[in-house]
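Removed from the display is one protein chain of the complex; every other protein chain stays in position.
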Amino acid sequence: MSHAPAVDSSAPSELEQAVIRFAGDSGDGMQLAGGHFTDTSAAFGNDVATLPDFPAEIRAPAGTVAGVSGFQVQFASNDIHTAGDRVDALIAMNPAALKAHLADVEHGGLVVVNTSEFTKPNFKKAEIDPSQNPLDDPELSQNYKLIAVPISELNAEATKGLGLNPRDAGRCKNMFALGLAYWLFERPIDHTAERIENYFGVKKKRPDIAQANNRALRAGYDFGETAELFPLRRRVPPAKIAPGKYRKITGNEALAMGLIAAGQLSGRKVIYCSYPITPASDILHYLAPQKRFGVRTFQAEDEIAAVCAAIGAGFAGQLGVTGTSGPGLALKGEAIGLGVITELPLVVVNVQRGGPSTGLPTKTEQSDLLQAMYGRNGDCPTVVIAPKSPGDCFHAAIEACTIALQRRVPVLLLSDGYLANGSEPWRLVESKDLAPIEVDQLGPPDNGEVFEPYSRDDKGVRPWAVPGTPGRMHRVGGLEKQDGTGNVSYDPENHQRMTELRAEKVAKIADDLPPIEIEGPDSGDLLLLGWGGTYGSLRAASEAARADGLSVAHVHLRHLNPMPNDLGDVLKRFKQVLIPELNTGQLRMLIRSTYLVDAHGFNKVQGKPFHVSELRAKIGEMLKQGSAS
Amino acid sequence: MSHAPAVDSSAPSELEQAVIRFAGDSGDGMQLAGGHFTDTSAAFGNDVATLPDFPAEIRAPAGTVAGVSGFQVQFASNDIHTAGDRVDALIAMNPAALKAHLADVEHGGLVVVNTSEFTKPNFKKAEIDPSQNPLDDPELSQNYKLIAVPISELNAEATKGLGLNPRDAGRCKNMFALGLAYWLFERPIDHTAERIENYFGVKKKRPDIAQANNRALRAGYDFGETAELFPLRRRVPPAKIAPGKYRKITGNEALAMGLIAAGQLSGRKVIYCSYPITPASDILHYLAPQKRFGVRTFQAEDEIAAVCAAIGAGFAGQLGVTGTSGPGLALKGEAIGLGVITELPLVVVNVQRGGPSTGLPTKTEQSDLLQAMYGRNGDCPTVVIAPKSPGDCFHAAIEACTIALQRRVPVLLLSDGYLANGSEPWRLVESKDLAPIEVDQLGPPDNGEVFEPYSRDDKGVRPWAVPGTPGRMHRVGGLEKQDGTGNVSYDPENHQRMTELRAEKVAKIADDLPPIEIEGPDSGDLLLLGWGGTYGSLRAASEAARADGLSVAHVHLRHLNPMPNDLGDVLKRFKQVLIPELNTGQLRMLIRSTYLVDAHGFNKVQGKPFHVSELRAKIGEMLKQGSAS
Amino acid sequence: MSKDTGLPVLKAKDYASDQTVRWCPGCGDYAILNHVHRVLATVQAQPENTVFVAGIGCSSRFPYYVDTYGLHSIHGRAPGFVTGIKLANPELDVWMVTGDGDGLSIGANHLVHMLRRNVDVNILLFNNRIYGLTKGQYSPTSETGKKTKSTPMGSLDFPLNPAAVALAAEASFVARTADKDRKIGEVLEQAAKHAGSSFVEIYQNCNIFNDGAFDDLTSKDGRDANVLYLEAGKPMTFGKDGRKGVRLVGGQPEVVDLDRDGVAEDDLLFHNPSDRARAALLAQFRRPGYEELPEPFGVLFQAERPTYDGLVEAQVQAAIDQRGPGNLDELLSSGDVYEVE
Partner (left out) sequence: MSKDTGLPVLKAKDYASDQTVRWCPGCGDYAILNHVHRVLATVQAQPENTVFVAGIGCSSRFPYYVDTYGLHSIHGRAPGFVTGIKLANPELDVWMVTGDGDGLSIGANHLVHMLRRNVDVNILLFNNRIYGLTKGQYSPTSETGKKTKSTPMGSLDFPLNPAAVALAAEASFVARTADKDRKIGEVLEQAAKHAGSSFVEIYQNCNIFNDGAFDDLTSKDGRDANVLYLEAGKPMTFGKDGRKGVRLVGGQPEVVDLDRDGVAEDDLLFHNPSDRARAALLAQFRRPGYEELPEPFGVLFQAERPTYDGLVEAQVQAAIDQRGPGNLDELLSSGDVYEVE
């Protein structure tokens, strides 16, 4: 992250990267402002990464700390992988927002406050002693560059005369703040202005609202100029990004798009069956309008019905997918077991959130790995994979569908709240770059052919014959089946054999995985091993460590089950292994057990991503200890 | 096990132990015959252990292999721990039973067949080539001592003249077989005769049926005498068993009794909430009539409702227990998570059966350990304990209730199908030998006392204040709670702290566990580490290995989570560790991960217990390899 | 549903699978199985286009015994699988078999939601008022006070009325019959021909754990005394010679003797299967408050309503008609795209 420069000239100080956070009431439009800022920065040529932070309530009481909604963007002239540890510029729309977020601001950072809202009633709502206006605290202006602006008033002024009611006019104040932010970071406002016009003016047919928003935006921008804030201005030049077409994408969008692509690539209908749950619902919302792609969405009565319907769809020959989050996955365990024993294609998307129980529903966590591995009765192995970044959700979804369809096995795809809602620039993919998904579904039998639904090919996979196919009628179910015929069998040896065959089928998938990619040296002092949504932080930390001259490499596992065949070898080539996770050590447990490696953990369960600085500190500590011992 | 003696005199050959198996159609009353044989042998002074084996159907078509029901008893003059590996005497009531069970009979063993049923139609039902009467197979009489008896006919003869219809008369043939078995093993028939009289004659008011059964019993006994089977007679003298009062007990009975005892010892109502499922239903059946003990049973509409009701009962201050088997446990995961975060007492009984999915519902397996550990969303640690023998289910149930009530935590009690239905002699316990269960439930607060429902004592346990208590009204739920107050909290650091506190609370239970009991040397070449229902087989195998002069010890874990504090030390004292399990290696996975010990597995998933011989062979193999390396 | 395929005509026995039937000898399930085989032949179901889906229970073993595609799923969840199958391939003829435990205890919620959606499936609920497979506990349809292993002093719950539940769940076809009833075949055939969710409650004797539960409806005398065979457009008469009838007085139903009470057939209730509120009243017959009335067998209610699977297809088609089939590259390049040079 950047440190606030001490210059005082009127030329903006240049930074490699900066982190801005918009914070205000749930109703203040902070997610929108942050989104615009991100888009403009991306279009401007920065690398960007975002981290939204919602309250658990729909709209908690106005002005309370519980109701504060935040949106953080890191934008950079270099290659970044996270939304940043600490904040260089905070936009605080009310006292609660300042109270909740000030501690994250870098010393010397910019703090824009909307002074119009710093009133006694608002202090009370934010549980601030009304006699102690935080703006009067001398430490505030000592430690930060305070920009006190009566945003609400200036916004009211700017939007006057358009015939809007005060409520609608007041809603524009996020655009005022955004305008000011644009000015502070030397970004143009046109990109946003155009989209406001298109959305409110054209699509919603409310030119008055479009005009008000754009006036507020410009007023905010002009305010910087008029108030002569030049010494506070900062510049983040464009990054050297591979040329091409890009869009900003969130993990949920990418994942949904990946499912559609998999349907197209495999020539199958996507049957997405889901019961709404945060933070997975947006996948359903994204897919529901995609009927032109043959996508059918089914909002089921609960998670159990949803997974059962997805299995039913797989049984009937299509691509059945179910999506949920932690508590919902807990409900699906029994049915996933049926998917395992009937050996049918099934994709289970789990967007992890803070647990246990209802936990922290809007926050991120990686604590469902062991549930994904073991959350069902019996010895019931199945495939588990995890995307590593928002954009990677696209590819991971395609891979999950491919494995499910080709290997006839449930695949658990573990996204998380950070990936789901976080966004990054995504270089567009073309369909010609995507391999078709070949699926060998059986046609009618040849004359005299004996059909054995539980025979196997060399990958241990049983044939897929679906209803509608003449001559291949058969019955499957949850009772143990006889090897070959698939008839119900209580034979002891057969159960042993089938248990082994099911495990082998999953294990064999590892034979077709590419070699592990190691970022950094092939061997050395410390291996940073991670999985899923922490990729960005781990990568940044390992790059930083190497830049510091440390012998640190980074491996990020996409395949949690089966694990890559060469993982054991890789682990042995490092003196120490550190497994940072946003849980209490779930991958660590699997790795230690499988490879008997004394892997250390670094575990954070705070509903938010790692700070790169935390990881660097831990790496430093381990290498110091390692060399001391 | 015993080897058939080669003697040919008329004095019965004496054996240290013998295994008899009754096998016939589901309707043939084999479980009953086996039960009587066991009781008589126990009363005679033998040590006994039993293994029933049911088909999955209620009453599969008569005469089919799928419909064969078996009951095996080992009875001995020494201390035994299993129902035996191989069979010394098989009673086969029809061709299907012979077909299904002959392979388990020791060479030279007795094979009693009911020749009346060896007819062409019955061969067809058993899928035996009708032209190849198995009784004509010369190998049969070469390899075994065949006793061919037209049991059905002789039974019909014996029960004639009592006015019974042929169906009711035919039902007595199990008693004929039992009578013959008694003669063969020199057991008196009186014990059984008396109970028949009491049951049919007195309780059911059917003296005719009582008389018929007793006539058949005697006829069978006399048949041995008349047919001069003396050379085949065997004698198993009484064992040296600690004096005292005994009864035969199954695991399900003992477990239910343990729950009742825990209710009485803690002064709380047992609220047992369950949805029927094999092999757990009998616990419900046992508890339902025990209302005099304040037991309330609730047959819920499904497993989810059942666990929720049990948590509700705990919330309201009583002892809430829910019981199920594997697939049902999968459904309870989400609610158990609520139990963990609300920190309420809850006991979850899981009688494991063959999985995955519906699997082998009537067979035993140990494959729900990892489900018990991890089958819920989030980092959600809770207590897992397992009984080691049918009688031990009593004590394990009391311990589960004690921990749940005192530590305010869900406790998973992992029984299995073998323990549940298997039986052993059980020395009666008196209430004065059982410690009262002290539970500190809060009364009304003192004046001015501030009540914090999420404050903790030195064991990390929060106070238990239940509805009905004035002045302590508070709200709990599944959202993360603030340390101390228990209010909903989304604070990042608080979530980290609470996650740690929940884990510590469980971990601290280990501080109060007794030191590990090692059977055999304190250190040595090989440690046999097991858990749950395999205790008998492992103990027999380790005793045998030591008798063979091998340096082998046995530790059987009752506490799977948290594990005993001294386990790491114990493991280190052995050169090799072998973990036999009736699953594909679930405890092994936990042990390897926690202690980084290269524990080996011996894994059987055939729906039945280990044979002692298999274990001995594996031990031998490991020690050979171990010394070679 | 019957399709004229020009294929060889299939007989009842052609629908029997090669698996040994594993119900207890004497179980009512056998009779139902035979009738289903026959109805499949009547409608000339194509085996490869037919799927039987079930949950868990004695009754739910059904799919193994029909030579079509089959899914013996998990307890109570058959409706989910059915819905997925129909979404994947609406052309399939799907039958669902469930029990009073499977369908009304653990699985009632799924059943209710499938019914209100009107997924195109024929549902056979085998009601033996007991849990058979788990060896005889009371079920949600067991009469209050029933003594079973789990209720030695008698059950306390008030029983559910399956037809009433199906009606409240907005089912488009609700019928009732019994394993041994002479009209079971007709009812099954009507169910098979109805487009949408056809719900058929079948009283079934479990001779092991609840023997004779329906003797008062399936024995000859019982049937004569107690069963009212519903026929659309016909007056509600019953009894040995059809000389008893049901009429409505002040909105309340009552039994009359046509001969003795001097009531004409025209004064009786006429069965109108499309009247939902009336069907709800019929469903109450012989229950508390209406003990005097006969038990209606046959189709209590039937209405035409678009099927869920049909509506889903229609939306997909409408979307394609409006904006053309999806183009992957268009999708991949959607959103707010910018170019880096």
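For clarity, chains are labelled A, B and C in written order, and residue numbers in each chain start from 1.
One rule holds in what follows: contacts are C-beta pairs under 8 Å (C-beta built on N, C-alpha and C of every residue); 3 or more make two chains touch, one makes a residue touch a chain.
Just so it is clear, the structure is predicted and the values come from calculations on it, not from any experiment.
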{"item": "Touch criterion as defined above, residue of B:189, B:308, B:420 or B:461 at the omitted chain", "value": "B:308"}
{"item": "Selected residue (touches chain absent from view) among B:140, B:429 or B:596", "value": "B:429"}
{"item": "Of C:58, C:78, C:230 or C:312, the residue in touch with the unshown chain", "value": "C:312"}
{"item": "Full-complex contact with the absent chain, from A:64, A:350 or A:561", "value": "A:64"}
{"item": "Hidden partner interface residues of subunit A, rising order", "value": "57-62, 64, 66-67, 275-278, 281, 284-285, 288-289, 291, 297, 299, 301-303, 327, 357-358"}
{"item": "Positions on subunit C where the hidden chain makes contact", "value": "105-109, 112-113, 116-118, 140, 153-154, 156-161, 164-165, 167-170, 248, 251, 276-278, 280-281, 284, 289-290, 305, 308, 311-312, 315, 318-319"}
{"item": "Residue numbers in subunit B that touch the chain omitted from display", "value": "39, 42-43, 45, 195, 241-249, 253, 257, 260-261, 264, 269, 271, 273, 289-294, 296, 298, 300-302, 304-318, 320, 334-335, 338, 342, 428-431, 466-479, 487-488"}
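Everything that follows uses one rule, which is that only the chains that are shown with their structure count from here on.
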{"item": "Whole-Å gap between the CA centroids of subunit B and subunit C", "value": "40"}
{"item": "Centre-of-Cα separation between subunit B and subunit A, whole angstrom", "value": "46"}
{"item": "Set of subunit A residues in contact with two or more other chains", "value": "334, 338, 342, 477-479"}
{"item": "Touching two or more other chains - residue numbers and ranges from subunit C", "value": "56, 74"}
